[in-house]
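For this view, one protein chain was removed and the others were kept in their places.
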Amino acid sequence: MTDDTTDPTTDDGEQDRPTSGEPQESADPVAEKPRESVDSVAEEPRESVDSVAEESAGGDELVAEEPPGPYVESPIIMATVRIITPFVFTLGLFVMFHGADSSGGGFQGGVIVGTVVLMLGIAFGIEVTREWIGPRLPVGLVAVGVLVFLTIGVGSVLLGGDFLEYEEYGIHHASKYGIELVELAIGLIVAGIVTGLFFVIAGGMADSEGDLA
Amino acid sequence: MSDLVPLLVAVPIFGSIFALLAGLVRSRTGWPLAVLAAGVQVAGALVLAVDVFDDGPIRYVVGGFTAPFGIELVVDGLSATMVVLVAVVALGVLAYARAAGPRSNAFYATYLLLVAGLTGMSVTGDVFNMYVFLEITGLAAYALVASGDGGRPALAALKYLLVGTVGASLFLLGIAYAYVATGTLNMADLATQLEAVGYDSPLVWASFGLLVSGLFVKIAVFPLHTWQPDAYAGAPDSVSALISALVSTVAAYALIRIVFSVFTVDFLAANDIAQTVLVAGAVASIVFGSVIAVSQRDLKRMLAYSSVSQFGLVVGAVAVANDTALTGAMIHLVGHGVMKGGLFLTCGLIAAATGARTVDEYAGLAERFPVGAGAFGVLALAMVGIPPAVGFVGKWYVALGAVEAEAWPLAVVIFASTLLTLAYFARVIERIYFRDPPEASAGSGPADSPSGSEPGQGSAAGTDPGEDAATGVATDGAGVDTDGTGTDTDGTSVLAGTDDVDASAVSTGMVLTVVAAAVLSVALGVAAFEYGQLLEPTIERLLA
Partner (left out) sequence: MIEAVADRVYYLVAILLLGIGTYMMIGNRNLVKKVIGMNVFQTGIFLFLIVTAYVTDASPPLLTAPEPHVSPLPHVLILTAIVVGVSLTAVALGLIVRIYDEYGTLDEDAIRELVADE
């Protein structure tokens, strides 16, 4: 049984749902674009909280019908995500580190790490995940990543060499470690941007411009 | 010190990040940080320009990886000019945007990112690096255009995005063809290698065609200009000024760089069709840009079509490809940046003060708002090409170059362009100075509708007034009644006569910037001759 009393996001109403009908119903609204007309999908309390939150956050009279929120609760997805998340995160880090002599690198690893947050959002509810992540973390990640890269670059100028000249740093194999660090910084930036953008787009409301570096 | 070159790109990025971080802690800290970064940028740019004009071009290798294998930054007279122009205009528009513009930290972060992208595009000596900075510039520009309130800016930004991406992708495809032909991406290296491959090879032709098409989209040359009117008209006023003064200008610089540093003059001489394409684009832009501008009612759209026409002039100078024409092109790029930016800022100022946005609403502006009307008049006449102003000098050199090269159709069109420019500016100036202001311009208070409000942080100058159409309706006739479209905005009396200038929406910063732009457009014209002398060694090297 996928029952889990420690999970704060499950609701009492979920236990009554027959698991056989579950994939059908959860597949349907997830597959549909939220722009289509409202179906008679049974709205769980979580989803109605989501859609109410979205409606009160941004709905105005120009929106024709209330679109169903993108979140549908499903015990299978929640269990799977709960198990897989650490492995996906590790895979992301692995890809970030191994860009030099196999496929991978900063961008790809960053996207995979960002996908971790997306998975958590889709499994457990976007609003909840957004509150957990907080408004500052994506921006903070992007800022730290860019600062690391610029510090490495300008640091070598201050030490007397050219911009981004790794050899100035005097560490053994400075070029390799320098590039590795830059890749990690890029991974941070991409993860921050992917996460931030997901919440902006899924939230469906204003502020969708601006800090899209 | 030659380390200044990458630092000039790094400083605005630092500023952008600090603006973002500061926004997490305290809002409304964006403007001081942006001014600090822009101030440092101006100082650095001036030092770099003095260095380059004194000692010759600077070649800087990034990361110690020597030239054809690594990325090289090359700064010569053209690049230094562009860097200084970008820094100065950015600082100037910041002075305007303090009162008028959007105020969120994210806006200033994107603003500084745009400055970084433009500077990067100007100093790089590697074609792919230029593509990357072109895309950074584009992204920042799309986000800035969308920073107004309402749906119109978002639509304009989306259109700009779609068309601009096609342009940049064509640019990338051109780089791909050049890379396939030669195996290198460094501009200086490409020049020698392309010559070795031969200027009659289809790879080289394809590369040239794609690169030039991509840049035509970014410069907004006639058939590919469709994004420009919507983007300029839909963006907030400070953003319109910034983008019109800088983005197309640096794209035109990129065209000059690509045509003359990568495919040298010999390529143009060997392939007549290349020159024909450039001339055709130039002539079409000049003529059609002006003709369509005449029929516009909204002032910002008119100025956008005017940009199409002016950049046609610059593309024509590139087609002619001799010393005088290129000097004229550079002078015109700098002058157009200052003049067009100043014109957009003036439009914003007038709209903030009196709510006038269309040509008809500008009637009698000289009585209602003499400072704004005066600045507009000076800038417009400078753009038309009245002698001491910089618009005249640029056009004169380009026309002279065309005559020297015996490109008669182009020369005739350039001479005619003055008349065409006069056609669309004269109607506005006539309305400003020689017509009476409309009767009870009811309820047309400071309508900063598509401008000056930032999302999510409250509106700029008080309440949010009605749309353009509402003000148009209210001021078209002599309607005294302010109908219930809510245009009765902060504090202006409904039955106010001709002096309905709302002083609270106009700050001294805005007025000073506009006046400075007008003065600069004349001063630059006087100084243009010395600037031409300064540029001479650079252009000789370019055309060698």
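First chain written, first letter: the chains are A and B, and each begins at residue 1.
In this section, contacts are C-beta pairs under 8 Å (C-beta built on N, C-alpha and C of every residue); 3 or more make two chains touch, one makes a residue touch a chain.
A quick note: this is a predicted structure, and the numbers were derived from the prediction, not measured.
Asks: Please pick, from B:A43, B:V180 or B:L543, the residue that touches the omitted chain in the full complex.
Replies: Reading the full complex, the residue touching the unseen chain is B:V180.
Asks: Which is it among B:L24, B:A67, B:L158 or B:A270 that touches the chain not included here?
Replies: Hidden-chain contact among the options goes to B:L158.
Asks: Touching the hidden chain in the complete assembly: which of B:A146, B:V217 or B:V318 does that?
Replies: For the chain that is not drawn, the touching residue is B:A146.
Asks: Could I get the residues of chain A that touch the absent chain, sorted low to high?
Replies: Residues in contact with the chain left out: 35, 58, 60, 62-64, 101-102, 105, 107, 190, 193, 197, 200-201, 204-206, 208-209, 212.
Asks: If you put the missing chain back, which residues of chain B would it touch?
Replies: 128, 132, 135, 138-139, 142-143, 146, 150-152, 154-155, 157-158, 161-162, 165-166, 168-169, 172-173, 175-176, 179-180, 185, 467-469
The rule is simple: only the chains that are shown with their structure count from here on.
Asks: Between chain A and chain B, what is the gap in Å from one C-alpha centre to the other?
Replies: A distance of 37 Å separates the two centres.
Asks: For chain A, which residues are in contact with chain B within the complex?
Replies: 135-136, 139-140, 142-143, 146-147, 150, 153-154, 157, 161-167, 206-207, 209-213
Asks: Could you please specify the touching residues of chain B with respect to chain A in the complex?
Replies: These residues of chain B touch chain A: 3, 6-7, 10, 13-14, 16-17, 20-21, 23-24, 60-64, 104, 106-107, 109-110, 113, 139, 143, 146-147, 157, 455-456.
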